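Quick one: structure below, then a few questions.
For this view, one protein chain was removed and the others were kept in their places.
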Amino acid sequence: MENKKQFNVKNFLIKYALIILILLLWVVYGVNSPYFFTVKNFKSLIVNAAPLLIYATGMTYILILGEIDLSIGSIGAVSASLWIMSMTEKDMPLAAAFGIAILTGLICGTVNAFLIIKLKINAFMVTLGMQFLLRGVCYLVVHGEQILTPQKVRDFAKLRLFTLSPLFYIGLLVAIIMMLVYKFTSYGRKVQATGCNKEAAKLVGVNVDRTKFIAFVLCGGLAGLAGAFQCINVGMLLPNGLGDGSEFLAITACVLGGTSLLGGVGSIIPGTLLGVVFYYSIENGLGLMGANVYVYPIVRGIVIFLAMVTDSLKRSIGTSRK
Amino acid sequence: MVVNKNQTTAGKQTGFALLKNGNVVMGLVTIAAFVVLSVIIPQFLTVGNIFNLLVQASSIGIPAIGLTFIIITAGIDLSLPTTMAVSAILGCAIMAKTQSTFLGVVSILAIAMFIGAINGISVSKLKMVPMIVTLAVSTVNIGISNYYTQGKSVSGLPKSFSSVFAGSIGGVLPISVLVFALVAVVMHILLTKTIFGRQLFQTGVNEKAARVNGVNTTKIIFLIYFIGGCMAGINGILTAARLNSAGPTMGPQSAFNNIVCACVLGGASVWGGKGTILGTVFGSIVMALITNVMNLMNIDFFVTYVIKGLVIIAVCYLDVLRNRVKGSR
Partner (left out) sequence: MKKRWLGVALTVTMTATMLGAGAATVSAAEGGETLKIGFSWSHKNDSLFYSFDESLAKVMDETCKEHGYDAVEWVHVVAEDNADKQSSDISDLITQDCDVIVAYAFDNVAIASSAQECKDAGIPFVLYDRNMAEDAEPKADLFIGLDTYNQAYLAGKEFFQMLKDDGVEANSIISIMGATNDNNALNREQGFTDAAKEFGLEIKQTVPSDWDAEKALTGFTAAFQANPECNVVLIASDFIVTAVQSVLEANDAWYPKGEEGHVYICSQDGFPTGIKFMQDGYMDYSGMYNVDGMAENFASAIYEIIEGTYKGEAELYSDPLVVNAEDIESLELWGKNYMDEAE
């Protein structure tokens, strides 16, 4: 700590390094494509990102609690299967179908919670096992077929309120609600307390087990909704592809948004929301620039790598946590 | 800060105790399974099938051995399969151009080690989050693999390459299996009988305390990712020899699931502090066994997913029960 003035500038740069990286990337994209910084682009980006936003919102709670959930993609797949089949086979109304999707997700989340909290099996392996199991269940439910979304879903997706799609609203609404829950309800405070220091939380009377249990159930329910949304965006249910890899994307988005895998730190808005938008913008920019097809994974990997460098730099200077 | 959930003290000693109980149980269960299966499936206990099973186990197990070291520090390396693919691709390209098996093998190892080193520096020195950073590196690996091969795997490898590395001893014992056994033995010694191994467990149990005790945790953490890279490279050599080619199709990202399951089934804990090479070897055999059995019994592959999930959860639950009985957590 030599020159106080230098110290401040350097630390400032490091603290906001991730934002600087994001802005740099966006400037590059903006310069190379007049379409990047348009309202239209932003709107369609949020709509396409809505499923990941919902997945990642649930994942944020889980990560703050120091746990992990690798099954959300498969939960989404199973829920979406039942969602779509309730409409194509049983002609149920859309609202009821959404209810089924969320309910399926909640049930899957409860199974996870039971295995992890009650049977005390570690979350990584339980949710990894469930990832396989539920993917198999999804295939069996749809007999391996690809199913087109019925007309009422297409009509729903085409609705516009102030030129914005319902997915836009619902996605953001879910994130806002979960953030409010986290910040202002007693449950949210319990999550914060448990994440920060499990032992201290127990001492002040927080039921850590119940807090975690609820988090897994919630995460499952959100994953169910997200799966249905993925289906809506893409226009059909693909049992092999739906949700595949979503768990790592969700974790990446959360971590980019400042959530720590060790627990205790994290926020849904602005953190996870920013992480999701940033992640999607990487490929969005490439698409707008007409980039060569081989460039996509390389740029994605390098940008995320650099983002993680900024993240670790930030953590290395005066943080309250390891 | 997360205190390690396994209250192991001197990692090495507890490792041995586990070895006596947990792995013997695993071993006996596996043998029992083999016997039962040989009755149900006629072709199961044929020499050809068992060795095929062991070859697949080696493909899972060699990277899993590398992951064991990493997992002891509660770290993770998602890039193992794709590092294997990209190092094999670039190394084989060199091999094909120079027609020198030696140069090719050295290249494959060097490239894999290089990627391992990148992971190592990122996690140890730059203190980046292992899961995300290895995922990012993995993505770049995929990009490079796809770009270089453009749909056509590298071929034209010298005959000596596959005859040496994909051959068999006495026409029966595949080289892959032999290498797997050798690697397991060497790594086991490294993990349990050297200062490095002891310091690794100390780091995994409590990094701060280890540092206070004079352990160079930064170096240790770097080395384990480097070892991971080496293992990926070795696997790359063996797989490329078996397939007599190298392409991105050899190591899809999804192959990572089998690798991590092998470690955990073998007793390692994702929270760190625990892990044995022998356990990982058995875990690899179990993962390969599931696939082998599903194939031989002609079971619909959807059902395989469900069964795999159930087996993983069940085995982990057994592990929980076993720990509870022993009184330690």
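Read from first to last, the chains carry the letters A and B; within each, the first residue is number 1.
Here, contacts are C-beta pairs under 8 Å (C-beta built on N, C-alpha and C of every residue); 3 or more make two chains touch, one makes a residue touch a chain.
What you see is a predicted model; the values in this text were computed from it and never measured.
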{"item": "Of A:Ile170, A:Leu262 or A:Met289, the one touching the omitted chain in the full complex", "value": "A:Met289"}
{"item": "Among A:Ser44, A:Thr110 or A:Asn197, residue touching the chain not depicted", "value": "A:Ser44"}
{"item": "Touching residue (missing chain; options B:Asn49, B:Ser160, B:Asn216 or B:Asn323)", "value": "B:Asn49"}
{"item": "Footprint left on chain B by the chain that the document does not show", "value": "19-20, 24, 27-28, 31, 34-35, 38-39, 42-50, 52, 55-56, 59, 142, 145-147, 149-156, 162, 166, 239, 242-245, 247-252, 254-255, 291-292, 295-296, 298, 301"}
{"item": "Residues from chain A at the interface with the omitted partner, ascending", "value": "33, 35, 38, 40-41, 44-45, 47-48, 88, 139, 143-150, 154, 157-158, 165, 230, 233-236, 238-241, 244, 280, 283-290, 293-294, 296"}
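Here, only the chains that are shown with their structure count from here on.
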{"item": "Rounded Å distance, chain A centre to chain B centre (Cα mean)", "value": "29"}
{"item": "Residues of chain A defined as touching chain B within the complex", "value": "66, 115, 119-122, 124-126, 128-137, 139-140, 144, 245, 248, 251-252, 255, 261-263, 294-302, 304-305, 308-309, 311-313, 315-316, 321-322"}
{"item": "Interfacial residue positions of chain B with respect to chain A in the complex", "value": "1-2, 78, 122, 126-129, 131-133, 135-144, 146-147, 150, 253, 257, 260-261, 264, 269-271, 302-313, 316-317, 319-320"}
